[in-house]
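Of the protein chains in this complex, all but one are displayed in their positions.
Chains: A, B and C, in written order; residue numbering restarts at 1 for each.
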Amino acid sequence: MAGFDKVVPSLNEAMAGIENGMTIIAGGFGLCGIPENLIAEIQRVGTHSLTVVSNNCGVDDFGLGLLLKNQQIKKIIASYVGENRTFEQQMIAGTIDVELTPQGTLAEKMRAGGAGIPAFFTATGYGTAVGEGKEIREYNGKNYILEEAITGDFAIVKAWKGDRYGNLVYRHTAQNFNPMAATAGRITVAEVEEIVEPGELDPTQIHTPGIYVDRLIQGNAEKRIEQRLTRTA
Amino acid sequence: MAGFDKVVPSLNEAMAGIENGMTIIAGGFGLCGIPENLIAEIQRVGTHSLTVVSNNCGVDDFGLGLLLKNQQIKKIIASYVGENRTFEQQMIAGTIDVELTPQGTLAEKMRAGGAGIPAFFTATGYGTAVGEGKEIREYNGKNYILEEAITGDFAIVKAWKGDRYGNLVYRHTAQNFNPMAATAGRITVAEVEEIVEPGELDPTQIHTPGIYVDRLIQGNAEKRIEQRLTRTA
Amino acid sequence: MPLTREQMARRVAQELKDGSYVNLGIGIPTLVANCVPDNMDVMFQSENGLLGVGPYPTEEEVDADMINAGKATVTAIAGSSIVSSADSFAMIRGGHIDLTVLGAFQVDVMGNIASYMIPGKKVKGMGGAMDLVAGANNIFVTMTHASASGQSKLLAECTLPLTGVGCIKKIVTDLAYLEIQDKKFILRERAADTSIDEIIALTEGELIVPEVVKVMDV
Partner (left out) sequence: MPLTREQMARRVAQELKDGSYVNLGIGIPTLVANCVPDNMDVMFQSENGLLGVGPYPTEEEVDADMINAGKATVTAIAGSSIVSSADSFAMIRGGHIDLTVLGAFQVDVMGNIASYMIPGKKVKGMGGAMDLVAGANNIFVTMTHASASGQSKLLAECTLPLTGVGCIKKIVTDLAYLEIQDKKFILRERAADTSIDEIIALTEGELIVPEVVKVMDV
């Protein structure tokens, strides 16, 4: 079935069509479950003035931090940007625009973008800077603010296994923002550790159905650990 | 760990606390994936003036149709009520109140109810009877209506396997409305075909985390087929 | 001679594209699944949560937990996925389905569709139809051109409760293939052995008949 084979042979083809000024939605939490190779490809291509939507922005020398360092990012929509010096410097210098968004609201905005819901009410952020200028409404005595959906020109995600039709399964907590990101891109590109044949994944256990995935590529992941904490056995 | 053991020994205890006039959210699509035994228990107890939220309302002699026949339902919120004569008669007699709700909107209303989203915009139903009296807003040149969340006093769902902590896995298309229903009940009761021990279900493959399930009971399901269509091999 | 239900399905199937995700309604639309060209792969979605609908099961394969949106037993293809109703409708409402084929009672020149209720006669509910017409970018309506008693179903304005507004652009009837543009039906193709006059007589809404109206090849 050539019709649903989403596998592309190169990173170059995986990110074909990316242009300056586009909005890129990225999966991942910290450095966990980030599409490392797709990010590195964006760095290689050098596309700039990007708006990046991602919970975090990597670290100085890894993940989305690479694009920060390379000054390819114009605006970031994220919930947490700590532990990144390059980022702090660009913010102080005013060369980057930051839209801090609560983590749950960010996840829900991506989901809404993929699900045809242009806006929803949430209690998160009411009465704070996040709620400023947003519509307020009371339901059952509690105040909520109206938040709008996010969609992107590209969504880039990282999965564990993917079949040729683009069905994806995530590993452990590397799932995080990836399923929602995958639904919200006009073009969604998935980087997987292993490509399997259709039918190998249990249909009821697929996290991201292939309908959301336009391109699939196998990539070796470094999977860097941000905070290595252990106990003695 | 007694603290998270959700297993109850009898249907009576599973539905303890149900009262006349309550709102019951039920999983299932047609007769597929319905909590047969929990419904039968409601019939046995005889609670009446119920508001039932469910995509369908069973057939004349099975599923929620039993509660219709027994005149226990005051109001139904559903997307499709065809193929049920008892229902039609009660509607013509005016003894039952029906709120027809588009299927996708119904699923989203349940999800919203469980997720702390009191209302959301959707294009579904704009310009139709469903949209009458609802707020309209335009986003990107398209019209949307504001729909509100649904929550219930009880949610009753049917799963395939459930562990003692209430983690649930659904089988094939018997998943349908069950995961959303499970999140939207003040008390959520799950009927499962098989109870397993915590740790037997893969954490990343759980459809409904145990946090949503208050009571769990094993029940033998008849699993009636509404439309048996086959091909010759 | 009016088209058979199979011929109508075949006409719709001509619009299928390789690699597309398609939702088929109950009735004539269901038949489209049998008309996919051999050189083409199409994946069918059933809105109760199954993406990748297979054929009906053999007697041995029948499983009460595996049904389609028509509540009939069904199978799944290799490479299918099964999700919750909310996730299934996220595909539909989010515009991810490439083609939707639906039946209807009436369609009008504004692109409105009525398909779920005949007041006083029939109340079954809209099921997923309102979501499908609101979420799809590409919708085909299939229905007979007129009722058994000869009443047109292609109207200036729908008289039955609407399923959706301004969403229908393409209609395949047993007599013709029509498009809707600028509040007019445009006759694009006619069934073999059906005269244009007959189609005009059975179309209540304003109908444009271009100079060339080709005969449907089904």
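The rule is short, and it goes like this: a residue touches a chain if its C-beta (ideal position, glycine included) is under 8 Å from a C-beta of that chain, and two chains touch if they have at least 3 such contacts.
All values derive from a computational prediction rather than experimental measurement.
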| item | value |
| --- | --- |
| Left-out chain, listing which of the shown chains it touches | A, B |
| Residue among A:7, A:91 or A:195 touching the omitted chain | A:91 |
| Residue of A:21, A:46 or A:127 touching the missing chain in the full complex | A:127 |
| Touching residues on chain A - with respect to the absent chain | 29-33, 55, 78-83, 88, 91, 98, 100, 102-108, 110-111, 122-130, 160, 171-180, 207, 223-233 |
| Positions on chain B contacted by the hidden chain, ascending | 1-4, 111, 113-117, 163-165, 167, 183, 197-199, 203-204, 206, 209-212 |
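What we mean here is this: only the chains that are shown with their structure count from here on.
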| item | value |
| --- | --- |
| Gap in Å, rounded to a whole number, between the CA centres of chain C and chain B | 29 |
| Touching two or more other chains - residues of chain C | 50, 76, 82-83, 89, 92-93, 134-135 |
| Residue list for chain A, restricted to those that touch at least two other chains | 115-117, 203-204 |
